[in-house]
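See structure below.
Removed: one protein chain of the complex. Kept in place: all other protein chains.
For chain A:
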Amino acid sequence: MCWRRILVLLVAAVAALALAACAEVREQGGGQQGGGEGRQGPIELAVVPKAVGFDFWETVRQGAVCAARRAEGEVDVQWDGVAQETDVTGQVNLLQNFITQGVDGLVYAATDAKVLHDVTQQALDQGITVVNIDSGTDPQPENVPVFATDNVAAAERATEYLVEQLGEDGGKVAFIPFQPGTATNDTRTEGFKNVLKENPQVKLVAEQSSESNYNRALQVTEDILTAHPDLDAIYAANEPGVLGAAEAVRSAGKAGEIIIVGWDTAPDELKAVREGVVSALIAQNPFRMGYDGVNAAVKMIRTGEQVEGGDTGAILVTRENIDDPEVQRVLNPSCKNPPVEGQ
């Protein structure tokens, strides 16, 4: 981490020197933004996920690249991210590096809502257009749109499905969060617990974090199964949690007996749905986040008009609907037939 920071600082310093000459021009360009006057010519966008290394963020990248390719005029997307979603400082440094570089727009997912607000402000002050995807900041500046999943609503729908599957008698459920304290984790928790409150027949017996690590999720689920041999269901809040839970349930020989409902749609998660190990997955639309995010940034830079953010939607993938074209379009997005509105 330390190493990375030094590297980032060095790069930032070099970039700052190199760009010192054109700094004035940049400020002028940015200054026009509020006046409703647009800017033509090539646009340079930095798209920064919470972390690299997950399918989800890779799909965001595809969406971002697709939007840039389809946009009018030249739009250049620079993609970079930190290694771990917990590396808030690393992301701050990275974004500041892009700000120093003088990109035209910043499309990013905030690893920490409060901390990253300062960085957004810093970018806005320099006349850089900012768009949030997946996770916004707190407070969210009025001129920064957010394109994200309504996590609470999606979690409620998934938990209702889980409760339905358990039937009238209810049962014991375990919960695998991934990073308590982060907005995404906590909104997914909120939706889950909202529904549990209305359904007292379903009892939450264990809550253990996967730390967003497949191996850790596996261990935690193994131990939960040991502590509660009569467990009926598991709700996992992201990809490593679902994979770990599925693997643990499988090797305990309880595949199909324990209902697993969780988030994200990595290839092995979908395979587990087909095999019946996982009952339902909440599929977000990361492609659309990247797509809408870049489109909004381009539009705001070109026209100077404000763009409204929006819910990018979520669907519940089960064994029954996994091959429906509508579901497949979200699961295997392509730039030819992107899962976005107005196509």
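As a working rule, a residue touches a chain if its C-beta (ideal position, glycine included) is under 8 Å from a C-beta of that chain, and two chains touch if they have at least 3 such contacts; residues count from 1.
In the analysis below, contacts and distances are computed from a predicted model.
J.: Can you tell which of "ABC-2 type transport system ATP-binding protein", "Iron chelate uptake ABC transporter family permease subunit", "Inner-membrane translocator" or "PmbA protein" UniProt lists for the chain that's not drawn?
T.: Going by UniProt, the chain not displayed is called "Inner-membrane translocator".
J.: Check each of A:Q208, A:T265 or A:Q284 against the chain that is not shown and name the one that touches it.
T.: Result: among the candidates, A:Q208 touches the missing chain.
J.: Among A:E160, A:D186 or A:D268, exactly one should touch the missing chain; which is it?
T.: Of the listed residues, the one touching the omitted chain is A:D268.
J.: Which of A:G73, A:G167 or A:P180 touches the chain that is not shown?
T.: Per the contact definition at the top, the residue touching the missing chain is A:P180.
J.: From the list A:Q40, A:Q78, A:Q201 or A:T226, which touches the chain that is not on show?
T.: A:T226
J.: Among A:D232, A:E247 or A:D292, which one is in touch with the chain left out?
T.: Checking the options A:D232, A:E247 or A:D292, the one contacting the hidden chain is A:E247.
J.: At which residues does chain A meet the chain that is not included here?
T.: 2-4, 51-55, 58, 83-84, 177, 180, 205-209, 212-215, 218-220, 222-224, 226-227, 229, 243-244, 247, 251, 266-268
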